[in-house]
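Coming up: chain A.
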Amino acid sequence: MPIVAIPSLLRNLTDGEESITVPGATIREVIDNLENRYPGMKARLCEEDRIKPGIAIYVNGLLTRGSLIEHVDADAEIHFLPAIGGGVADTLH
Partner candidate 1 sequence: MARRSHVQTTINGETVEFLCEPRQSLLEVLRDELHLTGAKEGCNNGNCGACSVILDGRLVNSCLVLGVETEGKSVETIEGLAAPDKLHPIQDAFLENAALQCGICTPGFIMSAKALLDQNPNPTEHEVRYWLAGNLCRCTGYDKIVRAVLDAAAAE
Partner candidate 2 sequence: MLENKDYKVIGTRPIRHDGVDKVTGRALYGADFQAAGLLHGRVLRSPHAHAKIISIDTSRAEALPGVKGVVTAKDLPDAGDKVADLGEGAVNLKHLCDNILASDKVLYKGHAVAAVAATNPHIAEEACTLIDVEYEVLSPVLEVRQAMEPDAPLLHEHLKTTSLGETADEPSNVASHIQHKLGDPEKGFAEADVIIEREFVTGTVHQGYIEPHNATAHYNADGQLTIWCSTQGAFTVREQVAEILQYPISKIKVVPMEIGGGFGGKISVYIKPVAAMLAKKTGKPVKVLMNRADVFEGTGPTPASFIRVKMGATKEGKLTAAQGYLAFEAGAYPGSPVGPGAMCIFAPYSIENVIIDGYDVVVNKPKTAPYRAPGAPNAAFGSETVLDEIAEHLGIDPLEIRLMNGAKEGDRRADGPVHPRIGFIETVEAAKAHPHYSAPNGKKHHGRGVASGYWFNIGLESSVTINVNADGTINLVEGSTDIGGTRASIAMQAAEVLGIPAESVNPSVVDTNSVGYTAVTGGSRTTYATGYAAYEAAQEVKRQMITRAAKLWEVDEANVQFADGEFSSINGKEEQISFRDLCARLGETGGPIVGSGTVNPGGAGGAYATHVVDVEVDEETGKVEILRYTAVQDAGKAIHPSYVEGQIQGGAVQGIGWALNEEYIYNAEGEMTNASFLDYRMPTCLDLPMIDAVIVEVPNPGHPYGVRGVGEVPIVPPMAAIANAIYDAIGVRMTELPMSPDRLLKALGKI
């Protein structure tokens, strides 16, 4: 099952757990399963069925397009990180 690294600013929702193994074949499924275990998680990561602006998703160390439909392998390592604001990504949009 994919492993989700919980960012320090979200660990108040996971009782301090730093990484969580949850089932899911897409980012959407992973987040839904996280939400089931840790209510409130989805509201921090998503709005209107999409990832919140300002949050970037890394899968196995690679920056993804930040889409909920992104496929994840069974042994994927997923990171939710602040999007690179002000740098390239933010202003180039």
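One rule holds for everything that comes next: contacts are C-beta pairs under 8 Å (C-beta built on N, C-alpha and C of every residue); 3 or more make two chains touch, one makes a residue touch a chain; residues count from 1.
How were these picked? Simply put, all candidates are chains of the complex that A comes from, given by their letters.
Note that the coordinates shown come from a computational prediction; the quantities given were computed from them, not determined experimentally.
Evaluated over the candidates 1 or 2, chain A touches in this complex the candidate numbered 2. If you check the complex, the residues on chain A that touch candidate 2 are 5, 7-10, 43-45, 52-55, 58, 60-65, 77, 79-93.
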